[in-house]
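One chain of protein is taken out of this complex; the other chains stay put.
Letters A, B and C name the chains as they come in the text, with residue numbers starting at 1 for each one.
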Amino acid sequence: MKAKVIGQKIVATLIIPCAVYLLFLILRPQVFGQTSLIWTLFNQSIANIIMAWGLSFEMTAGNMDMSVGAEMILGSLVGCMFAKTLGIPGIILGALLVALIIGVLKSVLSALINMKTMIISIAYTLILGSVGYLVVKGESVIITSDQTTLGKFPYTLIILVVAGIVMYVLDRFSVFGAHCRALGGNENLAVVAGIKKKTVETKAIFICSIYAALSAIIYLSRGAGTAAQTGLSSMSTVFGAMTGVFIAMILVKYINMTVGIVVGVVSMNIITIGLIALNMPSSMKDSVNGGFLLLLMIINDIIQKREADKLYRAASMTRITEEQAVAAE
Amino acid sequence: MSKVILKAENVYKSFGLTKAVQNFSLEIAEGEVHGLIGENGSGKSTFSSMVAGVQTMDAGQLFIDGEPYAPKNAIDASERGVSLVVQEIGTIGTISVAANIFINKEKQFRKGGMIDYKTMYAEAKKILKRIGGEHLDPAAICASLNLEDRKLVEIAKAMYSNPRLLIIDETSNALATHGREVLYQNIRAVKESGGSVLFITHDMEELIEVCDSVTIMRDGVYVDTLRGDEMVAKRLKELMVGREIADNYYRPDFEPKYDADTVVFRATDICAPNASHVSFELHKGEILGLGGLADCGMHEVGRILFGLDRKDSGRVELADGTEIKTPVQAIKLGVGYLSKNRDTEAVILNYSIGDNIVMPSLPDLRKGPFMPKRAEREMADDWVDQLEIKCNGSKQYVKELSGGNKQKVVLAKWLAKDSQILIMDCPTRGIDIGVKEIIYQLMMSLKEQGKSIIMISEEMPELIGMSDRILVMKDYKINKEILRSPEVNEQEVVQYMV
Amino acid sequence: MADKALNAKKYQKSALISDLLPLGGLIAVVILFGILTKGKIFSSFSLQTIYNQSFLYILGGLGCAFLFAQGAIDLSMGAVIALCSILGAFAANQYGIIACILVCLIVGTICGTITGFIYSHTNIAVFILGLSVCFLIKGTLYQITNGQASISIPYADKKMFTPIWISAVVMVVFALIIYYLFEYHTMGKHSKAIGAGIAAAAQSGVDVTKIKWLGFVISGFTCGMVAFFTMVKTGSGGPATGSNFEFNVMIAMILGGMPSEGGARAKIKSCFIGAILIAFYSNGMVLLGADSRVQEILKGVVFIVVIVGTYRMQMQAEGKKAFQFFGLKLAKKNG
Partner (left out) sequence: MKKLFSLILALAMVFALAACGSDSGSAPAAAGSAPAASANGEDAAPAASGQSFNIGAVTTGSTDATSKPLYDSMEQAIKALGCNYIESAMEEDSGDGVLNAVNNLLSTGVDGLIVPNVASMYGLIPTIADLCEQNKVYFSLFWTNLDEGTEEYDACMNNPYFISTTCEDDVYSGYWAASVVGKLGVEKICTITLPDGFTTTNMRNEGLEKACKEYNMTVLGSCSDVSLTTSSAGGTTITEDFLAAYPDTEAIVVLGMSQYVLPGIAQALEDANRTDIQVAGIDFNEYQQDYMNSGILDGIIGGHFAGPTYSVILMVNRLQGNPLAESGVILRDSFIELGSAEEADEYATKIYGNCLYTDEQLANCLVSNNPDFTYDDLVAIADAYGLEDILSRTQG
């Protein structure tokens, strides 16, 4: 039994990324054959993976926060301003400072409002986007290349691994993670069992802000610069991370969220590179991701319907067998 | 006298206007399995949920082992040794069996900040074995288990903190024979370990067999407590209903009176998980009673008749042969359905009384393309007066009404629609005596108008008192058909149920 | 009896508040900016600008009123509007303006029907479904325009539709139709019933699948109309047309008093009040010369304050505790 389960887990993990990779390998062997591409893929996915890890707690508990993209960009802007005087520590300090302030504000507000967080987060996006613009007066700000070491090899891996382990522990082994899943599964039962919804939500918001700060540091260091994204344009950054979480949620029966998110984000980035290699306009990646997600959800829905059907048939069978037993006496 | 575990003193609780529990006191001693019985809506579930910390009391005092006890949630309750098993699904589908058992109690497995799943699963396996659910895998996701196994998980959750007071709230009817055996075995285990059990049910035989003593409640008020051999079914029933089974309370006549040769509704060979080859015919102007123990499958048959649930085979059709497949079609064809869970299915709480009443009849009110609001308001006010629904006008929200008035709104809905066939599932469940009488008189007037009613009920007096014909169901089959006659009494009917 | 009357009065009060607060908000904003801009905001030209800016959001709000009443939101509106505008622009250039109108409406309705079919026949969450449809359409837009950022429509045709009275008539007619369907037809009542309690609605004659499906079809049709009128206004259609339209409509509806889970208190007038309120606000801010970024921050803050305000007042009226902050109760339970 054990081997079969592990086998199922491995297949579920690797099926999506490998299928996509193979597809592009066939189409562009010389591009997808080289091993350095794996490295590029890894570098490009880090920022999104970390943001998606931060988002996963809120989304498992049933809330969708669209303003994390704007929060991350604000973190990178403030980090950039601090970097001018304090260097690299300035980047870290700036990003974390933003994370704390926004985290506190959001959790206080979430206690005051019990409305679908998705709608309120649109207002947050508007505010954070414009605050970012006013912080740097709209200029695009850069950091000197020696300040971008955090975006380079050893550090990105360290940040990713540490963030991954912390997320894995919080998700699988912490009481907080169990409470998020309980709230997401059936909110009334969880509350009746004594789980404090607001406390769990506040922790989820803080963790999300901290992870957004980490992803801001990497976003800034990789690009050696950043620019304010006003209005609702920062939503496109958060959608990329969210799609990763959606994919992970569908695979959660087979693999844990931490690995599921890596699978989701990396698969999407493979598609982006593939499209550029095929010299197709890379705006196609939106429709490929959208169609991909829609397909996954429809398949998932069909599977669930079939399982419900199986349970229904099993119940009928037990009734029929019981009947025969009574008839036999 | 052995030490008192639970002591409740003049407990009060009301939801808006309905006074669910009034001045109720109770004592349960060590090692005692104390029953709590009463008709639906007598306040027994409300009282038990207050003791288990699911709801807060308006007034009154609770004591556990002598100390004051006011739980805010299930965790406070289980710390004081009180655990609860409810009738509906109490487990969360998306998480594992072990996670459900130890929900909000995961701290104890924390080693160095990390939950140690190995010990957690081992502990879950242990408790599952102890309560008789060893075939369950602690790591399995609850949604993949069938209903009975999920209930065993709940029992394991309750038994884990080896409770001083185990509360079982009408759980038995969700369990089949094997599950019920496991439940009784655990009740005995709690009893031997010096704990106590509060066993809530409305199934007479089970109560007499399992409990040492029983308290009877009626409309939120304490009636009496019987111990040992005083507990006799007939006596219990009288105390429960609170009056001798008065004759005029139900139908005055004693012969079946219906138009035997015109069939208005026919169900042939219905098969489903809890219905096996159910067939019957409903005649014009007939009240057909469908009786049996709670889990005999009659509720599920009622839903299938209305097209709410799917069925393996069989056919539900009107006299002229048109088959009923969906509720929308059924309503159009003049079939109405009163669900047994009133607040979630029969009526829309956050919606005005008027809108609820006119909802099914909207298509009929239309004059050409236009649907005058005046007509709607008139229909609503007209039925509010006819049924004397106590409210401040048809604009008021249904959630502010008492249980009886809510049921009147549901009835008004189908009367306004002038449905010819009404499927009533526990029509007088959780309703005070005054309104019950009105509902019975209403059923009689519908019968005179030539409408036909299928009444599904778990209360013997109601079935015998009102139906022209009673179909007794047992283990998902129609076991016996009893025609209305003066000699019919409860013992005779019950023997076909058990 | 007294207790019952008091209880009923509470719910009456909270219903009244949720009904009149948004209108009060609108009047307050109108007066505030009237004073601040010393009447400049009431000049015929700025009123015309306010009309132009709120017209599209009123249309959009009317279109997705049924979805809002059901507690759902169509996140694919922006992309559908862009698609309609591009195909409409092609039709306008080839076959003239009438063909453009037809193409916009037909394409919008088709998108609405497909999304509605998926929404009503599966239990996929409406947010995720909307997002993925939005991405699916957005990605293909550049292909359809084979690289063009915008396709302009013949100016002569466009000119025919620019006079204000045409759009005013269309708005009023569309508002009357939607008002009829919402208040005097089963479609509206059944949508509100689904929002208030879907299980109970199904048992009292509401064909849930059909109503959910129709909600998206009407929203799709409206996207077609909005796409056409945006093209008439800006003279061209393209991938950027209608971007973020659905979020602005959502903000307008919530500010206009539409409850976020739909239900009985869903009203048509919320789209009028919300859209006009936002138009007055943004036009007034420009007249005061406020920097557009400050405008956006204030818009977000005002939105949150209004939400907290209405929620808190409703709780107050219903005598419940409003604040639950880390378990300690900020507002004492009154009454």
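In this text, a residue touches a chain if its C-beta (ideal position, glycine included) is under 8 Å from a C-beta of that chain, and two chains touch if they have at least 3 such contacts.
What you see is a predicted model, and the numbers here were worked out from it, not measured in a lab.
Undergrad: List the shown chains that the missing chain touches in the full complex.
TA: A, C
Undergrad: Write down which of A:Gln8, A:Ser236 or A:Gln304 is the residue touching the left-out chain.
TA: Per the contact definition at the top, the residue touching the missing chain is A:Ser236.
Undergrad: Could you tell me which of C:Ser132, C:Thr186, C:Ser204 or C:Thr230 touches the chain that is not displayed?
TA: C:Thr230
Undergrad: Among A:Leu25, A:Ile142, A:Val191 or A:Ile298, which one is in touch with the chain left out?
TA: From the options A:Leu25, A:Ile142, A:Val191 or A:Ile298, the contact with the absent chain belongs to A:Ile142.
Undergrad: Using the document's definition of touch, tell me which of C:Thr109, C:Ser219, C:Thr241 or C:Thr310 contacts the absent chain.
TA: Spelled out, the listed residue whose C-beta touches the missing chain is C:Thr241.
Undergrad: Taking the entire complex into account, which one of A:Ser56, A:Thr125 or A:Thr226 touches the absent chain?
TA: In the full complex, the listed residue that touches the missing chain is A:Thr226.
Undergrad: Which residues does chain A use to touch the chain missing from this display?
TA: 28, 31, 34, 36-37, 40, 43-44, 47, 137-140, 142, 145, 148, 151-152, 219-220, 222-231, 233, 236, 272-273, 276-277, 279, 281-283, 285-286
Undergrad: Which residues does chain C use to touch the chain missing from this display?
TA: 23, 38-53, 142, 145, 147-150, 152-155, 158, 162-165, 168-169, 171-172, 175-176, 179, 183, 230-231, 233-238, 240-241, 243-244, 268-269, 272-273, 276, 282-283, 286-287, 289, 291-293, 296
Note that in this section only the chains that are shown with their structure count from here on.
Undergrad: Are the chains arranged, by touching, as a line, ring, star, complete graph, or other?
TA: Per interface graph, the chains form a complete graph.
Undergrad: Between chain B and chain C, what distance separates the C-alpha centroids? Give it in angstrom.
TA: 42
Undergrad: When the C-alpha atoms of chain A and chain C are each averaged to a single point, how far apart are the two points in Å?
TA: 29
Undergrad: Residues of chain B touching chain C in their complex?
TA: 16-17, 306, 308, 326-328, 331-332, 337, 339, 344-352, 355-356, 359-360, 362-363, 370-373, 390-392, 396-397, 400, 413
Undergrad: Which residues of chain C touch chain A once you look at their complex with the stated criterion?
TA: 118, 122-124, 127-129, 131-143, 147, 244, 247, 250-251, 254, 260-261, 293-294, 296-297, 299-301, 303-304, 307-308, 311-312, 322-327
Undergrad: Considering the complex alone, what residue numbers of chain A touch chain B?
TA: Per the touch definition, chain A meets chain B at residues 169, 172-175, 178-179, 181-182, 184-186, 189-195, 253, 307, 311-312, 314-316, 318-320, 322-323, 326.
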